[in-house]
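Here the complex is missing one protein chain, while the rest keep their positions.
Chain IDs A, B and C follow the sequence of writing; residue 1 opens each chain.
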Amino acid sequence: MLEQLKEEVFNANLDLPKQGLVKYTWGNASAIDRESGLFVIKPSGIDYETMKPSDMVVIDLDGNVVEGDFRPSSDTATHAVLYKHYQEIGGIVHTHSTWATIWAQAGLDLPAMGTTHADTFYGSIPCARYLTQEEIDRGYEAETGNVIIETFEERGLDILAIPGVLLHGHGPFTWGKDVHSAVMNSVVLDEVAKMNLFTRELNRFSEELPQRILDKHYLRKHGKNAYYGQK
Amino acid sequence: MLEQLKEEVFNANLDLPKQGLVKYTWGNASAIDRESGLFVIKPSGIDYETMKPSDMVVIDLDGNVVEGDFRPSSDTATHAVLYKHYQEIGGIVHTHSTWATIWAQAGLDLPAMGTTHADTFYGSIPCARYLTQEEIDRGYEAETGNVIIETFEERGLDILAIPGVLLHGHGPFTWGKDVHSAVMNSVVLDEVAKMNLFTRELNRFSEELPQRILDKHYLRKHGKNAYYGQK
Amino acid sequence: MLEQLKEEVFNANLDLPKQGLVKYTWGNASAIDRESGLFVIKPSGIDYETMKPSDMVVIDLDGNVVEGDFRPSSDTATHAVLYKHYQEIGGIVHTHSTWATIWAQAGLDLPAMGTTHADTFYGSIPCARYLTQEEIDRGYEAETGNVIIETFEERGLDILAIPGVLLHGHGPFTWGKDVHSAVMNSVVLDEVAKMNLFTRELNRFSEELPQRILDKHYLRKHGKNAYYGQK
Partner (left out) sequence: MLEQLKEEVFNANLDLPKQGLVKYTWGNASAIDRESGLFVIKPSGIDYETMKPSDMVVIDLDGNVVEGDFRPSSDTATHAVLYKHYQEIGGIVHTHSTWATIWAQAGLDLPAMGTTHADTFYGSIPCARYLTQEEIDRGYEAETGNVIIETFEERGLDILAIPGVLLHGHGPFTWGKDVHSAVMNSVVLDEVAKMNLFTRELNRFSEELPQRILDKHYLRKHGKNAYYGQK
């Protein structure tokens, strides 16, 4: 069942420690097959050295296990809520990567201060609020997904133009058209989080990138007039 | 004698440089066999490239060498005191890992500022006081163990809910139900020490994690209602 | 066509991630054959794991593709402008390396604070201004080259004595007599950017290197009285 997608999700999960985003099993990546409405996610707390593609777990859009020998990632319900609400998302990644988590712990939006940011994220990456006690009681992981949606809707953000979020006191989620893009977006997010922290330390008066440079860099890589890469 | 435990302790000691916690031989890991009341610890100052499992030294709870061709770690008496006082500890690790040592040098408790912390430590990680001249004269290493115990008793902390401590001007000790957990707890401690330092630099008004999120994250991984991992 | 130069450029591009200057394909290196007036540059957005020397693209000094199966780096026009204006340049490298980019985002010149800097750069490394909307509309990449030239001419800098520049809000460009030197200059620039940021944090009154030490270090490695290395 969904063997190719399992292979992709398996490799994406292995990429997380390779890219320095994850220690041990702290993180999870998933990808969806829109035709069947099923997504594939890593099992919870399995050692990456022994994990196999066939250990990946298949989940429906209500978060139920459809196939799998192991329990899925404890964050599965967050993935389900996001896949259900946003048709354009093909893959999701959650990590506690060092620098993005630092911004999440500081409770601050990550502003666009350079073209490394603008090449991937078309503006500030929002920091979503803490969950309330009521939300935690109702279901921590599903409500985390709802708070992400609330954040993007309140601010009127395009989910693919800003393919990531910081959760206050927790860490980042990123997504993309597929799980490989979602991993790349996590790499970019962590790198710009590091750069922006030290940019502020070096010069506390550092400005955000002018809108014209943000436009130029984002639009030369994204949208109908893009001219980066081979297509 | 205790061949399997020697293998575990040997591997745990090799994990310390692999995880970036230790340079050269700066660190030591041990594990106890509660049935015999004997623990196994690495020899002092032996190069990790030539060290073998059979070089591990067997020690009793009063810190005496029971078996071994080499002198045990110079910190052996600290391990003995902790194993003797706390029946629930199965493994202990000591390092001078960079970021935990920075908090230890600064003489500050490490507060819970994010879920990376809350997933493993149920609250602030205490910084224990310097030893007095009298304590140093009486026996530096054993008294280091006693100061750790004093710190946990004065604050009424559960030794397994807060499986680590910072020693002022020195560095961290961590422990766990086995030596593998003790190593993981050292990795987590160093990572949150790094994250929290830069969280404070980014936003000096950063708050500690709200109690409800601390509870949720700690308790979804620990205790009878845990639902992380495969059991 | 220019097979040896393609091999050099290919290897220089692979050196960028090896030296920790580049993640994924964020960066580009080129080298020129002054006899034919043609330069070789990496293709745009090709995965470094599958890229071959023969995938390199040959370009003339007006930025036109002369040979190649792939589209060249999106920054090709910047390289062309620099090669055309400065006959002494043999290789060019562009990265978003972490610490150099931080200074670029802060919009600050990188001053010479130590001999690591002085061994390679004979004074401050300038930060060039943002492009205007008119310049972006006229051609972002070619105008980036023109702003670099403007910066060096306004300040009366020798292009080989200061073999690098920071672009405000973007990142560094470096160059050299060949592409291997250009890569080394990127490594030095990123390292001194890191050192100088933390030197300022440690002691905000840190001075620039005295002129006599700057002279001594630069001139023992460069120019007719150099005595470093084997020639």
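Operating definition for what follows: contacts are C-beta pairs under 8 Å (C-beta built on N, C-alpha and C of every residue); 3 or more make two chains touch, one makes a residue touch a chain.
The shown structure was predicted, so the numbers you read here are calculated from the model rather than taken from an experiment.
The chain we do not see here touches B, C in the full complex. Only one of the listed residues, B:14, B:46, B:66 or B:219, touches the absent chain: B:46. Considering the complete assembly, subunit C touches the hidden chain via residues 19, 113-116, 119, 184, 187, 191, 194-196, 198-199, 201-203, 206-207, 209-210, 212-213, 216, 220, 227-230.
Counting the whole complex, the residues of subunit B in touch with the unshown chain are 23-24, 26, 43-46, 70-71, 74, 96, 98-99, 101-108, 130-131, 133, 136, 140, 169-171, 197, 200-201.
By our rule, only the chains that are shown with their structure count from here on.
Among the remaining chains, none touches subunit A as well as subunit B.
When every chain is reduced to the mean of its C-alpha atoms, the one closest to the centre of the whole protein set is A. For the pair subunit A and subunit C, the CA-based superposition corresponds to a rotation of 90 degrees in steps of 5. Chain centres were defined as the mean of their Cα atoms; on that basis the chain farthest from subunit C turns out to be B. Subunit B and subunit C have CA centres that are 46 Å apart. The residues of subunit A that reach two or more other chains are 201, listed in rising order.
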